[in-house]
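Each chain you see keeps its place in the complex, though not every chain is here.
Note that the chains take the letters A, B, C and D in the order they are written out, and that residue 1 is the start of every chain.
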Amino acid sequence: MDLATIIGIILSFGLVISAIAFKGSILIFVSIESLLIVLGGTIGATLVNYPLSRVFGVFSVVKHTFFSKVDSPTDIIDQFMEYANRARREGILSLEPIIKEIDDVYLRKGLQLTVDGLEPQAIQEILEKEVIYLESRHETGAEILSALGAYAPAMGMIGTAIGLILMLQTMEDPSTIGPAMAVALITTFYGAILANLVFLPMAGKLKQRSKDEIVVKEMVMEGILAISKGENPRIIEEKLTSFLPPKDRRKET
Amino acid sequence: MDLATIIGIILSFGLVISAIAFKGSILIFVSIESLLIVLGGTIGATLVNYPLSRVFGVFSVVKHTFFSKVDSPTDIIDQFMEYANRARREGILSLEPIIKEIDDVYLRKGLQLTVDGLEPQAIQEILEKEVIYLESRHETGAEILSALGAYAPAMGMIGTAIGLILMLQTMEDPSTIGPAMAVALITTFYGAILANLVFLPMAGKLKQRSKDEIVVKEMVMEGILAISKGENPRIIEEKLTSFLPPKDRRKET
Amino acid sequence: MDLATIIGIILSFGLVISAIAFKGSILIFVSIESLLIVLGGTIGATLVNYPLSRVFGVFSVVKHTFFSKVDSPTDIIDQFMEYANRARREGILSLEPIIKEIDDVYLRKGLQLTVDGLEPQAIQEILEKEVIYLESRHETGAEILSALGAYAPAMGMIGTAIGLILMLQTMEDPSTIGPAMAVALITTFYGAILANLVFLPMAGKLKQRSKDEIVVKEMVMEGILAISKGENPRIIEEKLTSFLPPKDRRKET
Amino acid sequence: MDLATIIGIILSFGLVISAIAFKGSILIFVSIESLLIVLGGTIGATLVNYPLSRVFGVFSVVKHTFFSKVDSPTDIIDQFMEYANRARREGILSLEPIIKEIDDVYLRKGLQLTVDGLEPQAIQEILEKEVIYLESRHETGAEILSALGAYAPAMGMIGTAIGLILMLQTMEDPSTIGPAMAVALITTFYGAILANLVFLPMAGKLKQRSKDEIVVKEMVMEGILAISKGENPRIIEEKLTSFLPPKDRRKET
């Protein structure tokens, strides 16, 4: 899992738990039934909102984006410089043996189409479609986490409303009001914690990761198209360098 | 009805009802007049917001999207490989007898126009227009459900305001405040439940279903255009495969 | 006025009034001064927000969109089939006498430009501009109603704040708190009712009506352009049919 | 200042003040320190949000858009008919002496470029850039007013929080709670009034005015391009008329 996620979760939950322990007892805030109604209701609403396979798929998308490493953009530039120089010197077909050793499906597909002699525009159409649908799958993952983050506080408030209505309906002894309201508020607390410390930040991280992956795919597409057009390696380098933040760029001479 | 919707509704409503039954009596939360003002007012506002035919049409759109099955993308690829190979071997007119047996209106229209010898660009214009207006009809359905989801909590709060004003205006015996406020809050509770467990998640499911259907339509369009341009079956396969998530793709060789 | 608007308003207001009458007296909720501050303040803010002529113009836009009938799309297809066949058989100039009898300004303008022999692209530019500015005028109408719907609850809360501040400042006899708060809440109630049962739903209906009118204009434009390009009547029919939902289409043979 | 703004401000403030005077004393709502914290804090946050020059620039943008008159679209059409006829009869260079007398910088620049014989596309690029950056400057003005409208209620609530915390911390005599809460609520009241009756409606008016000015600029651009392409005056009239609402159009013959 990426480091920031671990640090962030430990930091925020640590502080919330310390704040509670400092002033009172953690036990007051532990309520299985409150957790059940908030988390269960949230998942229920999300299942109505998204197809079953996609809700479960969110775990794999999350896992994939949190654990898999995105290729380093500078490595990609080096790689393409090598391909471009080779294609220049020995012809485009000389890339054929290299293709088989490439792990990345997207890069392999693009180069294969190039070696097959497809028109650059046809290659572009195919690769762009890949990126568009990859993006849309990532978006669905982030949307599901955002939906969880939107339903959680709503379920928290529904839980609190239930508690308040029951309390108000049956209140006789004023001294029981305080504890009853405290219990009613715990679902609101759970809803806010789940939304703001878990679901919404995870949705945000997913979007960031997806953005980074898309940039890498666009660099790869740019490189493949440049090779398929037989462009000058120096120009290819200039084009790919444009994707990098200045501090990651090689000293330009 | 799709499985996730059933599971989701049972899960969320089950938990809400259990939470109530666990701490008090379900009867406290049953109020026909509260339901009438929240649901009736919500439907009233939605009728002012949308034409009558479209509000009723939402039932058929919902039913259609929940029950009809979207074609499997891999089946579509197989189908198009067959069409493309046949058109290659025996000429485009050899597709004519096949067209009559196709159920799907969109695919049949597209292939017919291709066999009729229309320019690819004209075919694209017609098919794109179909998709745009299909999308816009689906959107209206999702918008109506979203509107129901927006008016429901508002009506809930209006109901609570009515209850509070009446209570405050006539309060004499402090012991009646609790139960009166409990009753006033029930419309808020209904509004929140209807919006967050029914209308908004259903609007979301409709959007998801529509997105899936649009992707299928775009695959079909891509395939028809490729055939009408007489493209190589292997390229057609590459193009259509780009729409699929990697795990659904055939092992690429 | 369109039927759904009438039914919707009767339904929602009827239920609100019944709910009040059922539990107390309608008179408690009647307050001319509360209505004055909410409605007057809302209109005041809207006048600062929009030019005078456009705020008054909203009445005519509303009236026009609620009462005028949008042409039936199937009638438009019939009409264009007739024009297209005539233009095919007797030449484009044979449409000249028909043009004079057309009521719709947009259709007449488009056909006149076609008969005048303008290039299809020039016709398209002119007709598209018409649609863009028609759309923008409709949008302003819907925006003004949305602004009324946004300022109304704000004015309701300002009214309640005034009531609360006065009550808190001068409270001496605890028994007067209840009725004073009830009075203070009435502006909030008015703001919520005006926004959620009147302004926002009417803004929504306006947007729907405008959308329908724009679709009709786009069909007409498509038809005119097709005629001006001398396209085959069957293709024109295919093109125009794409705008219709499947259930409104003629049985395709 | 435009009439609607004056009427709107008098109407809304008049009603708010009457409502207060009717039920209590205006003096209760006058608090220099509350105004200082709300207005000062709002301006402070806005200064952090926008560059100094632009915050002060908002006064000139506001003044300019409220007082300067937008050219009448029908006058512009007349003007262009004259230019177009003249250019047709006596050649494009015959517009040279007229240009010097034109006040409007935009129109003058466009005609000068036309007379200089620039390609229509180059003229279009230059004029479009002018419009894009004019629009962006107007947007910044509206955004600053919207920011003031967003920070004002936030500062109001911060002021109320300060008042509540101080009151709760030091409360001893229950009879002082009421007046202390009343004072605390006054900042919320100020924030709501400033946002909903001043800043947000003025931001809206600015957007409207800007939209109108942009339409006029687009008409002028359309006209200049048509002249530079040597188009037929009747076509130019048709093109420019498309920008007008039907009721402002000359009777078409």
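The working rule: a contact is a pair of C-beta atoms (placed from the backbone, for glycine too) under 8 Å apart; a residue touches a chain by one contact, two chains touch by 3 or more.
Just so we're clear, the structure is a prediction, and the values are computed from it rather than from any experiment.
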Homomeric assembly size (copies in this file), of which only 4 appear in place: 5
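We adopt the following convention: only the chains that are shown with their structure count from here on.
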Any chain that touches chain C and chain B: none
Smallest number of contact steps required from chain A to reach chain C: 2
Same vs different contact residues, chain A with chain B, by half of numbers used: different
Centre-to-centre distance between chain D and chain A (centres being mean Cα positions), rounded to whole Å: 39
Chain A and chain B, separation of their C-alpha mean positions in angstrom: 24
Residue list for chain A, restricted to those that touch at least two other chains: none
Topology of the chain contact graph, where touching chains are joined (line, ring, star, complete, other): line
Inter-chain touch pairs (all): A-B, B-C, C-D
Contact set on chain D toward chain C in their complex: 2-5, 7-13, 15-16, 19-20, 22-24, 28-29, 178-179, 181-182, 185-186, 188-189, 192-193, 195-198, 200-202, 204-205, 208-209, 211, 215, 235, 238-239, 242-246, 252
In the complex, chain A residues that touch chain B: 33, 36-37, 40-41, 43-52, 54-55, 105, 109, 113, 118, 122, 125-127, 129-130, 133, 136-137, 140, 147, 151, 154-155, 157-159, 161-171
